[in-house]
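Heads up, one of the protein chains got dropped from this complex, but the rest are sitting where they should.
Going in written order, the chains are labelled A, B and C, and every chain counts its residues from 1.
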Amino acid sequence: MSAPPFIADVEVPEAQPVARFRILYADTDKMGIAYHAAFLRYMELGRVELLRSLGVPYTDLERFGLALPLSDLAVRYRVPARYDDEISIYVGLVLVTRVRVHFQYRFVIEPGGRPDVDERLILLVAETRHACVRVADAKPERMPPPFFERLEQARDRLRERR
Amino acid sequence: MSAPPFIADVEVPEAQPVARFRILYADTDKMGIAYHAAFLRYMELGRVELLRSLGVPYTDLERFGLALPLSDLAVRYRVPARYDDEISIYVGLVLVTRVRVHFQYRFVIEPGGRPDVDERLILLVAETRHACVRVADAKPERMPPPFFERLEQARDRLRERR
Amino acid sequence: MSAPPFIADVEVPEAQPVARFRILYADTDKMGIAYHAAFLRYMELGRVELLRSLGVPYTDLERFGLALPLSDLAVRYRVPARYDDEISIYVGLVLVTRVRVHFQYRFVIEPGGRPDVDERLILLVAETRHACVRVADAKPERMPPPFFERLEQARDRLRERR
Partner (left out) sequence: MSAPPFIADVEVPEAQPVARFRILYADTDKMGIAYHAAFLRYMELGRVELLRSLGVPYTDLERFGLALPLSDLAVRYRVPARYDDEISIYVGLVLVTRVRVHFQYRFVIEPGGRPDVDERLILLVAETRHACVRVADAKPERMPPPFFERLEQARDRLRERR
(Lines give C-alpha, C1' and ligand atoms only; values in the text may rest on other atoms or scores of the structure.)
Protein backbone atom coordinates (compact mmCIF):
# COMPACT_ATOMS: atom_id res chain seq x y z
CA MET A 1 0.00 0.00 0.00
CA SER A 2 1.53 3.25 -1.12
CA ALA A 3 0.51 6.41 0.67
CA PRO A 4 -0.29 9.34 -1.58
CA PRO A 5 2.32 12.04 -1.18
CA PHE A 6 1.19 15.23 0.51
CA ILE A 7 3.27 17.06 -2.05
CA ALA A 8 4.41 15.37 -5.24
CA ASP A 9 7.17 17.70 -6.25
CA VAL A 10 7.96 21.36 -6.07
CA GLU A 11 8.49 24.13 -8.58
CA VAL A 12 11.78 25.59 -7.57
CA PRO A 13 14.28 27.35 -9.80
CA GLU A 14 17.59 25.52 -9.99
CA ALA A 15 19.66 28.49 -11.10
CA GLN A 16 21.43 28.82 -7.79
CA PRO A 17 20.76 28.07 -4.16
CA VAL A 18 19.60 30.91 -1.89
CA ALA A 19 21.65 29.56 1.01
CA ARG A 20 23.99 26.76 2.02
CA PHE A 21 24.58 25.19 5.41
CA ARG A 22 26.15 22.15 7.04
CA ILE A 23 24.35 19.74 9.36
CA LEU A 24 25.43 20.26 12.98
CA TYR A 25 25.32 17.86 15.91
CA ALA A 26 22.52 20.15 17.12
CA ASP A 27 20.51 19.00 14.08
CA THR A 28 21.09 15.27 14.44
CA ASP A 29 19.32 12.69 16.58
CA LYS A 30 20.30 9.30 17.91
CA MET A 31 19.46 7.68 14.55
CA GLY A 32 22.60 9.49 13.38
CA ILE A 33 20.71 11.58 10.85
CA ALA A 34 19.22 15.07 10.87
CA TYR A 35 16.06 15.22 13.00
CA HIS A 36 13.08 16.04 10.79
CA ALA A 37 12.27 19.27 12.63
CA ALA A 38 15.78 20.63 12.07
CA PHE A 39 14.89 21.54 8.50
CA LEU A 40 12.18 24.00 9.48
CA ARG A 41 14.64 26.62 10.65
CA TYR A 42 16.61 26.09 7.43
CA MET A 43 13.39 26.66 5.47
CA GLU A 44 13.10 29.97 7.29
CA LEU A 45 16.73 30.69 6.38
CA GLY A 46 15.90 29.86 2.75
CA ARG A 47 12.86 32.09 2.45
CA VAL A 48 14.40 35.01 4.32
CA GLU A 49 17.45 34.90 2.06
CA LEU A 50 15.22 34.57 -1.03
CA LEU A 51 13.31 37.69 0.02
CA ARG A 52 16.53 39.55 0.74
CA SER A 53 17.97 38.59 -2.67
CA LEU A 54 14.75 39.79 -4.33
CA GLY A 55 15.07 43.21 -2.73
CA VAL A 56 12.10 42.75 -0.40
CA PRO A 57 13.70 41.92 2.95
CA TYR A 58 11.39 40.61 5.63
CA THR A 59 12.40 43.48 7.90
CA ASP A 60 10.73 45.85 5.39
CA LEU A 61 7.44 44.08 5.98
CA GLU A 62 7.96 44.35 9.73
CA ARG A 63 8.35 48.10 9.41
CA PHE A 64 4.71 48.18 8.24
CA GLY A 65 3.68 46.28 11.38
CA LEU A 66 3.08 43.15 9.30
CA ALA A 67 4.20 39.54 9.50
CA LEU A 68 3.84 36.31 7.49
CA PRO A 69 3.01 33.50 9.92
CA LEU A 70 2.60 29.97 8.55
CA SER A 71 -0.86 28.65 7.88
CA ASP A 72 0.18 25.33 6.30
CA LEU A 73 3.28 23.22 6.08
CA ALA A 74 4.05 20.06 4.12
CA VAL A 75 7.33 18.21 3.89
CA ARG A 76 8.27 15.08 1.98
CA TYR A 77 11.45 13.53 3.35
CA ARG A 78 13.27 11.46 0.74
CA VAL A 79 16.86 10.88 1.78
CA PRO A 80 18.21 11.42 5.29
CA ALA A 81 20.88 14.07 5.85
CA ARG A 82 23.97 13.20 7.86
CA TYR A 83 26.31 15.16 10.10
CA ASP A 84 28.50 17.65 8.23
CA ASP A 85 26.62 17.24 4.92
CA GLU A 86 26.80 20.48 2.97
CA ILE A 87 23.27 21.26 1.86
CA SER A 88 21.97 23.73 -0.71
CA ILE A 89 18.55 25.31 -0.29
CA TYR A 90 16.53 26.20 -3.39
CA VAL A 91 13.37 28.20 -2.84
CA GLY A 92 10.55 29.19 -5.17
CA LEU A 93 7.48 31.42 -4.92
CA VAL A 94 4.45 29.49 -6.14
CA LEU A 95 1.65 31.80 -5.11
CA VAL A 96 1.56 35.49 -4.42
CA THR A 97 -1.67 37.35 -3.65
CA ARG A 98 -2.31 40.52 -1.68
CA VAL A 99 -2.72 38.49 1.49
CA ARG A 100 -0.93 35.19 0.92
CA VAL A 101 2.48 33.86 -0.12
CA HIS A 102 3.38 30.23 -0.78
CA PHE A 103 6.99 29.08 -0.86
CA GLN A 104 8.39 25.79 -2.09
CA TYR A 105 11.73 24.32 -1.11
CA ARG A 106 14.17 21.74 -2.38
CA PHE A 107 17.07 20.69 -0.16
CA VAL A 108 19.93 19.18 -2.13
CA ILE A 109 23.38 17.72 -1.60
CA GLU A 110 25.42 18.75 -4.62
CA PRO A 111 28.20 16.45 -5.85
CA GLY A 112 30.96 16.68 -3.25
CA GLY A 113 28.65 18.01 -0.54
CA ARG A 114 29.10 14.66 1.20
CA PRO A 115 32.31 12.68 0.81
CA ASP A 116 31.76 9.88 -1.74
CA VAL A 117 28.60 11.48 -3.08
CA ASP A 118 29.20 12.30 -6.73
CA GLU A 119 25.64 12.74 -7.89
CA ARG A 120 23.02 15.27 -6.90
CA LEU A 121 20.94 14.03 -3.97
CA ILE A 122 17.50 15.52 -3.29
CA LEU A 123 16.94 15.25 0.46
CA LEU A 124 13.51 16.73 0.79
CA VAL A 125 10.91 18.94 -0.81
CA ALA A 126 8.54 21.15 1.11
CA GLU A 127 5.92 23.86 0.91
CA THR A 128 4.98 26.54 3.41
CA ARG A 129 1.91 28.77 3.09
CA HIS A 130 1.78 32.12 4.80
CA ALA A 131 -0.90 34.68 5.52
CA CYS A 132 -0.09 38.36 5.82
CA VAL A 133 -1.28 39.65 9.19
CA ARG A 134 -0.94 42.70 11.39
CA VAL A 135 1.35 41.85 14.29
CA ALA A 136 -0.70 43.98 16.68
CA ASP A 137 -3.88 41.90 16.45
CA ALA A 138 -3.08 38.96 14.12
CA LYS A 139 -5.79 40.15 11.70
CA PRO A 140 -5.30 39.54 7.95
CA GLU A 141 -3.95 42.57 6.12
CA ARG A 142 -3.03 43.29 2.51
CA MET A 143 0.66 43.59 1.81
CA PRO A 144 1.79 47.14 1.04
CA PRO A 145 1.88 47.77 -2.75
CA PRO A 146 5.66 48.08 -3.21
CA PHE A 147 6.29 44.88 -1.29
CA PHE A 148 3.52 43.00 -3.07
CA GLU A 149 4.52 44.23 -6.52
CA ARG A 150 8.16 43.32 -6.10
CA LEU A 151 7.08 39.91 -4.84
CA GLU A 152 4.83 39.40 -7.87
CA GLN A 153 7.58 40.39 -10.24
CA ALA A 154 9.93 38.04 -8.46
CA ARG A 155 7.45 35.19 -8.79
CA ASP A 156 7.23 35.92 -12.53
CA ARG A 157 10.99 36.11 -12.89
CA LEU A 158 11.38 32.85 -10.98
CA ARG A 159 8.80 31.27 -13.28
CA GLU A 160 10.71 32.30 -16.36
CA ARG A 161 13.87 30.79 -15.01
CA ARG A 162 12.23 27.40 -14.81
CA MET B 1 -8.49 32.88 -3.62
CA SER B 2 -8.57 30.22 -0.96
CA ALA B 3 -5.75 27.68 -0.88
CA PRO B 4 -6.84 24.06 -0.54
CA PRO B 5 -5.79 22.72 2.83
CA PHE B 6 -3.05 20.12 2.82
CA ILE B 7 -5.06 18.31 5.43
CA ALA B 8 -8.72 19.08 5.97
CA ASP B 9 -9.18 17.58 9.37
CA VAL B 10 -7.88 14.69 11.36
CA GLU B 11 -9.36 11.55 12.87
CA VAL B 12 -8.29 11.73 16.43
CA PRO B 13 -10.06 10.22 19.42
CA GLU B 14 -11.20 12.86 21.90
CA ALA B 15 -11.47 10.57 24.89
CA GLN B 16 -8.46 12.05 26.61
CA PRO B 17 -5.22 13.74 25.66
CA VAL B 18 -2.05 11.66 25.55
CA ALA B 19 -0.01 14.54 26.94
CA ARG B 20 -0.25 18.13 28.15
CA PHE B 21 2.34 20.89 28.09
CA ARG B 22 2.68 24.64 28.50
CA ILE B 23 4.25 26.96 25.93
CA LEU B 24 7.69 28.13 27.07
CA TYR B 25 9.66 31.23 26.07
CA ALA B 26 11.85 28.70 24.23
CA ASP B 27 8.84 27.98 22.00
CA THR B 28 7.88 31.57 21.23
CA ASP B 29 9.24 33.97 18.64
CA LYS B 30 9.24 37.75 18.35
CA MET B 31 5.66 37.72 17.05
CA GLY B 32 4.80 36.78 20.64
CA ILE B 33 3.34 33.41 19.64
CA ALA B 34 4.69 29.87 19.45
CA TYR B 35 7.07 29.43 16.51
CA HIS B 36 5.60 26.95 14.04
CA ALA B 37 8.49 24.49 14.39
CA ALA B 38 8.02 24.26 18.16
CA PHE B 39 5.08 21.92 17.70
CA LEU B 40 7.12 19.21 15.99
CA ARG B 41 8.82 18.16 19.20
CA TYR B 42 5.41 18.15 20.92
CA MET B 43 4.11 15.88 18.13
CA GLU B 44 6.94 13.52 18.98
CA LEU B 45 5.93 13.79 22.65
CA GLY B 46 2.37 12.97 21.63
CA ARG B 47 3.14 9.88 19.57
CA VAL B 48 5.69 8.50 22.01
CA GLU B 49 3.19 8.82 24.86
CA LEU B 50 0.43 7.29 22.71
CA LEU B 51 2.67 4.28 21.98
CA ARG B 52 3.60 3.98 25.66
CA SER B 53 -0.05 4.12 26.71
CA LEU B 54 -0.86 1.41 24.15
CA GLY B 55 1.74 -0.92 25.61
CA VAL B 56 4.08 -0.69 22.62
CA PRO B 57 6.77 1.73 23.78
CA TYR B 58 9.10 3.04 21.11
CA THR B 59 12.07 1.66 23.04
CA ASP B 60 10.69 -1.83 22.33
CA LEU B 61 11.02 -1.19 18.62
CA GLU B 62 14.56 0.06 19.15
CA ARG B 63 15.46 -3.20 20.83
CA PHE B 64 14.79 -4.89 17.46
CA GLY B 65 17.21 -2.45 15.79
CA LEU B 66 14.30 -0.64 14.16
CA ALA B 67 13.16 2.97 13.95
CA LEU B 68 10.23 4.96 12.52
CA PRO B 69 11.68 8.01 10.72
CA LEU B 70 9.27 10.47 9.13
CA SER B 71 8.59 10.24 5.43
CA ASP B 72 5.90 12.94 5.28
CA LEU B 73 4.64 15.75 7.43
CA ALA B 74 1.68 18.08 7.09
CA VAL B 75 0.48 20.72 9.52
CA ARG B 76 -2.44 23.11 9.35
CA TYR B 77 -2.03 25.99 11.76
CA ARG B 78 -5.35 27.50 12.79
CA VAL B 79 -4.97 29.57 15.92
CA PRO B 80 -1.64 30.77 17.32
CA ALA B 81 -0.53 29.54 20.74
CA ARG B 82 0.72 32.04 23.31
CA TYR B 83 3.20 31.89 26.15
CA ASP B 84 2.04 29.78 29.11
CA ASP B 85 -0.98 28.37 27.25
CA GLU B 86 -1.76 24.90 28.57
CA ILE B 87 -2.15 22.65 25.55
CA SER B 88 -3.59 19.15 25.25
CA ILE B 89 -2.29 16.77 22.58
CA TYR B 90 -4.69 14.24 21.04
CA VAL B 91 -3.16 11.62 18.77
CA GLY B 92 -4.72 9.00 16.51
CA LEU B 93 -3.40 6.11 14.41
CA VAL B 94 -4.85 6.37 10.91
CA LEU B 95 -2.81 3.76 9.07
CA VAL B 96 -0.92 0.75 10.28
CA THR B 97 0.75 -1.67 7.90
CA ARG B 98 3.73 -3.97 8.38
CA VAL B 99 6.06 -1.23 7.21
CA ARG B 100 4.23 2.06 7.76
CA VAL B 101 2.45 3.99 10.51
CA HIS B 102 0.53 7.24 10.09
CA PHE B 103 -0.32 9.42 13.07
CA GLN B 104 -2.71 12.35 13.25
CA TYR B 105 -2.65 15.09 15.85
CA ARG B 106 -4.95 17.71 17.26
CA PHE B 107 -3.55 20.39 19.59
CA VAL B 108 -6.20 21.96 21.76
CA ILE B 109 -6.57 24.57 24.47
CA GLU B 110 -9.28 23.29 26.79
CA PRO B 111 -11.50 25.81 28.60
CA GLY B 112 -9.30 27.43 31.24
CA GLY B 113 -6.05 26.45 29.51
CA ARG B 114 -5.61 30.14 28.73
CA PRO B 115 -6.98 32.83 31.04
CA ASP B 116 -10.25 34.18 29.60
CA VAL B 117 -10.62 31.24 27.21
CA ASP B 118 -13.82 29.45 28.13
CA GLU B 119 -14.37 27.47 24.96
CA ARG B 120 -12.31 24.75 23.35
CA LEU B 121 -9.75 26.17 20.93
CA ILE B 122 -8.26 23.96 18.21
CA LEU B 123 -4.77 25.32 17.54
CA LEU B 124 -3.58 22.99 14.83
CA VAL B 125 -4.07 19.63 13.19
CA ALA B 126 -1.27 17.56 11.72
CA GLU B 127 -0.28 14.26 10.22
CA THR B 128 3.06 12.46 10.25
CA ARG B 129 3.84 9.39 8.14
CA HIS B 130 6.55 7.00 9.16
CA ALA B 131 8.37 4.12 7.52
CA CYS B 132 9.79 1.28 9.57
CA VAL B 133 13.52 0.93 8.85
CA ARG B 134 16.55 -0.86 10.21
CA VAL B 135 18.72 1.66 12.04
CA ALA B 136 21.90 -0.05 10.82
CA ASP B 137 21.36 0.64 7.11
CA ALA B 138 18.12 2.67 6.86
CA LYS B 139 16.52 -0.11 4.77
CA PRO B 140 12.77 -0.73 5.08
CA GLU B 141 11.91 -3.58 7.42
CA ARG B 142 8.65 -5.17 8.60
CA MET B 143 7.69 -4.43 12.18
CA PRO B 144 8.05 -7.43 14.49
CA PRO B 145 4.69 -9.31 14.86
CA PRO B 146 3.96 -8.48 18.52
CA PHE B 147 4.62 -4.78 17.95
CA PHE B 148 2.63 -4.69 14.72
CA GLU B 149 -0.30 -6.64 16.16
CA ARG B 150 -0.59 -4.48 19.23
CA LEU B 151 -0.43 -1.43 17.01
CA GLU B 152 -3.20 -2.78 14.76
CA GLN B 153 -5.39 -3.58 17.74
CA ALA B 154 -4.75 -0.11 19.08
CA ARG B 155 -5.75 1.45 15.78
CA ASP B 156 -8.97 -0.57 15.88
CA ARG B 157 -9.66 0.38 19.50
CA LEU B 158 -9.01 4.02 18.69
CA ARG B 159 -11.41 3.75 15.76
CA GLU B 160 -14.14 2.43 17.97
CA ARG B 161 -13.72 5.27 20.39
CA ARG B 162 -14.47 7.80 17.68
CA MET C 1 45.52 18.48 34.61
CA SER C 2 42.12 18.92 36.09
CA ALA C 3 40.09 21.93 35.04
CA PRO C 4 38.49 23.86 37.89
CA PRO C 5 34.71 23.52 37.72
CA PHE C 6 32.78 26.63 36.81
CA ILE C 7 30.30 25.61 39.47
CA ALA C 8 31.21 23.11 42.15
CA ASP C 9 27.77 22.16 43.32
CA VAL C 10 24.40 23.73 43.75
CA GLU C 11 22.13 24.51 46.65
CA VAL C 12 18.88 22.96 45.63
CA PRO C 13 16.17 21.64 47.91
CA GLU C 14 15.60 17.92 47.45
CA ALA C 15 12.11 17.84 48.88
CA GLN C 16 10.47 17.23 45.54
CA PRO C 17 11.15 18.00 41.90
CA VAL C 18 9.42 20.99 40.34
CA ALA C 19 8.97 19.11 37.05
CA ARG C 20 9.63 15.81 35.33
CA PHE C 21 10.21 15.03 31.67
CA ARG C 22 11.50 12.32 29.38
CA ILE C 23 14.30 12.74 26.83
CA LEU C 24 12.90 12.86 23.28
CA TYR C 25 14.59 12.06 19.97
CA ALA C 26 14.37 15.84 19.48
CA ASP C 27 16.78 16.19 22.43
CA THR C 28 19.34 13.60 21.32
CA ASP C 29 22.24 13.88 18.91
CA LYS C 30 24.20 11.34 16.91
CA MET C 31 26.29 10.42 19.96
CA GLY C 32 23.06 8.80 21.16
CA ILE C 33 22.79 11.07 24.20
CA ALA C 34 20.95 14.31 24.95
CA TYR C 35 22.58 17.27 23.19
CA HIS C 36 23.95 19.69 25.77
CA ALA C 37 21.73 22.58 24.64
CA ALA C 38 18.57 20.51 25.13
CA PHE C 39 18.72 21.09 28.87
CA LEU C 40 18.37 24.85 28.60
CA ARG C 41 14.69 24.68 27.71
CA TYR C 42 14.19 22.22 30.59
CA MET C 43 15.89 24.73 32.91
CA GLU C 44 13.30 27.25 31.77
CA LEU C 45 10.60 24.65 32.46
CA GLY C 46 12.08 24.14 35.92
CA ARG C 47 12.22 27.80 36.93
CA VAL C 48 8.82 28.65 35.49
CA GLU C 49 7.24 25.76 37.42
CA LEU C 50 9.12 26.75 40.58
CA LEU C 51 7.75 30.30 40.30
CA ARG C 52 4.24 28.99 39.64
CA SER C 53 4.44 26.67 42.66
CA LEU C 54 5.61 29.61 44.81
CA GLY C 55 2.58 31.67 43.84
CA VAL C 56 4.55 34.17 41.75
CA PRO C 57 3.92 33.02 38.18
CA TYR C 58 6.13 34.57 35.51
CA THR C 59 3.06 35.89 33.73
CA ASP C 60 2.44 38.13 36.78
CA LEU C 61 5.78 39.79 36.17
CA GLU C 62 4.92 40.23 32.51
CA ARG C 63 1.75 42.08 33.48
CA PHE C 64 4.02 44.76 34.98
CA GLY C 65 5.86 45.02 31.65
CA LEU C 66 8.89 43.27 33.16
CA ALA C 67 11.02 40.29 32.19
CA LEU C 68 13.95 38.31 33.61
CA PRO C 69 16.45 37.74 30.78
CA LEU C 70 19.61 35.74 31.51
CA SER C 71 22.82 37.57 32.24
CA ASP C 72 24.93 34.50 33.06
CA LEU C 73 24.72 30.77 32.61
CA ALA C 74 26.90 27.95 33.88
CA VAL C 75 26.39 24.23 33.47
CA ARG C 76 28.45 21.30 34.67
CA TYR C 77 27.59 18.13 32.76
CA ARG C 78 28.33 14.99 34.76
CA VAL C 79 26.51 12.01 33.31
CA PRO C 80 24.95 11.92 29.84
CA ALA C 81 21.18 11.48 29.54
CA ARG C 82 19.80 8.91 27.12
CA TYR C 83 16.63 8.63 25.09
CA ASP C 84 13.49 8.04 27.18
CA ASP C 85 15.27 8.66 30.50
CA GLU C 86 12.79 10.08 33.00
CA ILE C 87 14.42 13.10 34.55
CA SER C 88 13.50 15.10 37.65
CA ILE C 89 14.31 18.81 37.85
CA TYR C 90 15.14 20.35 41.22
CA VAL C 91 15.43 24.14 41.35
CA GLY C 92 16.59 26.50 44.06
CA LEU C 93 16.69 30.27 44.52
CA VAL C 94 20.17 31.29 45.62
CA LEU C 95 19.98 35.05 45.30
CA VAL C 96 17.05 37.44 45.31
CA THR C 97 17.51 41.18 45.21
CA ARG C 98 15.22 43.93 43.93
CA VAL C 99 16.80 43.65 40.47
CA ARG C 100 18.34 40.18 40.27
CA VAL C 101 17.39 36.53 40.72
CA HIS C 102 19.77 33.57 40.61
CA PHE C 103 18.47 30.04 40.16
CA GLN C 104 20.32 26.76 40.61
CA TYR C 105 19.34 23.44 39.08
CA ARG C 106 19.98 19.77 39.62
CA PHE C 107 18.84 17.26 36.99
CA VAL C 108 18.46 13.77 38.37
CA ILE C 109 17.45 10.30 37.26
CA GLU C 110 15.67 8.75 40.23
CA PRO C 111 15.89 4.98 40.75
CA GLY C 112 13.77 3.42 37.99
CA GLY C 113 13.90 6.51 35.78
CA ARG C 114 16.10 4.51 33.44
CA PRO C 115 15.76 0.73 33.16
CA ASP C 116 18.51 -0.95 35.21
CA VAL C 117 19.30 2.24 37.11
CA ASP C 118 18.59 1.57 40.76
CA GLU C 119 20.53 4.41 42.31
CA ARG C 120 20.09 8.15 42.04
CA LEU C 121 22.05 9.60 39.13
CA ILE C 122 22.93 13.31 39.07
CA LEU C 123 23.15 14.28 35.41
CA LEU C 124 24.05 17.92 35.66
CA VAL C 125 24.05 20.98 37.88
CA ALA C 126 23.57 24.50 36.61
CA GLU C 127 23.06 28.13 37.56
CA THR C 128 21.31 30.90 35.69
CA ARG C 129 21.46 34.56 36.69
CA HIS C 130 18.75 36.96 35.66
CA ALA C 131 18.32 40.72 35.67
CA CYS C 132 14.89 42.30 35.98
CA VAL C 133 14.31 44.61 33.01
CA ARG C 134 11.50 46.55 31.39
CA VAL C 135 10.48 44.77 28.19
CA ALA C 136 9.87 48.09 26.44
CA ASP C 137 13.46 49.33 26.56
CA ALA C 138 15.50 46.54 28.22
CA LYS C 139 16.44 48.92 31.07
CA PRO C 140 16.96 47.49 34.57
CA GLU C 141 13.92 47.86 36.80
CA ARG C 142 13.12 46.88 40.37
CA MET C 143 10.69 44.04 40.79
CA PRO C 144 7.27 45.10 42.07
CA PRO C 145 7.05 44.69 45.90
CA PRO C 146 4.53 41.83 46.05
CA PHE C 147 6.51 39.80 43.53
CA PHE C 148 9.84 40.54 45.19
CA GLU C 149 8.56 39.85 48.69
CA ARG C 150 7.01 36.55 47.77
CA LEU C 151 10.25 35.60 46.02
CA GLU C 152 12.30 36.52 49.09
CA GLN C 153 10.03 34.51 51.35
CA ALA C 154 10.29 31.61 48.94
CA ARG C 155 14.09 31.81 48.99
CA ASP C 156 13.98 31.73 52.80
CA ARG C 157 11.54 28.82 52.85
CA LEU C 158 13.71 26.95 50.34
CA ARG C 159 16.75 27.61 52.54
CA GLU C 160 15.03 26.16 55.57
CA ARG C 161 14.17 23.02 53.67
CA ARG C 162 17.82 22.33 52.99
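Here is the rule we go by: a residue touches a chain if its C-beta (ideal position, glycine included) is under 8 Å from a C-beta of that chain, and two chains touch if they have at least 3 such contacts.
Given the structure is predicted, the values throughout are model-derived calculations rather than measurements.
Here the missing chain is touched by one residue of C:Arg22, C:Arg52 or C:Arg100, and it is C:Arg100. Note that of C:Pro57, C:Pro80 or C:Pro144, the residue touching the chain absent from this view is C:Pro80. Remark: the residues of chain C touching the chain excluded from display are 1, 3, 5-7, 31-33, 36-37, 40-41, 67, 69-77, 80, 95, 97, 100, 102, 127, 129, 135, 138.
As for the chain not pictured, it touches chain B at residues 25-26, 28-33, 35, 37, 83. For chain A, the residues touching the chain absent from view are 22, 24-26, 40-41, 44-45, 48, 57-59, 62, 83-84.
The criterion applied here is as follows: only the chains that are shown with their structure count from here on.
After Cα superposition, the angle needed to carry chain A onto chain B is 180 degrees, rounded to a multiple of 5. Measuring from the averaged C-alpha position of chain A to that of chain B gives a distance of 23 Å. Once the centre of each chain is set as its mean CA position, chain B and chain C turn out to be 28 Å apart. The set of chain C residues touching two or more other chains comprises 25-26, 83.
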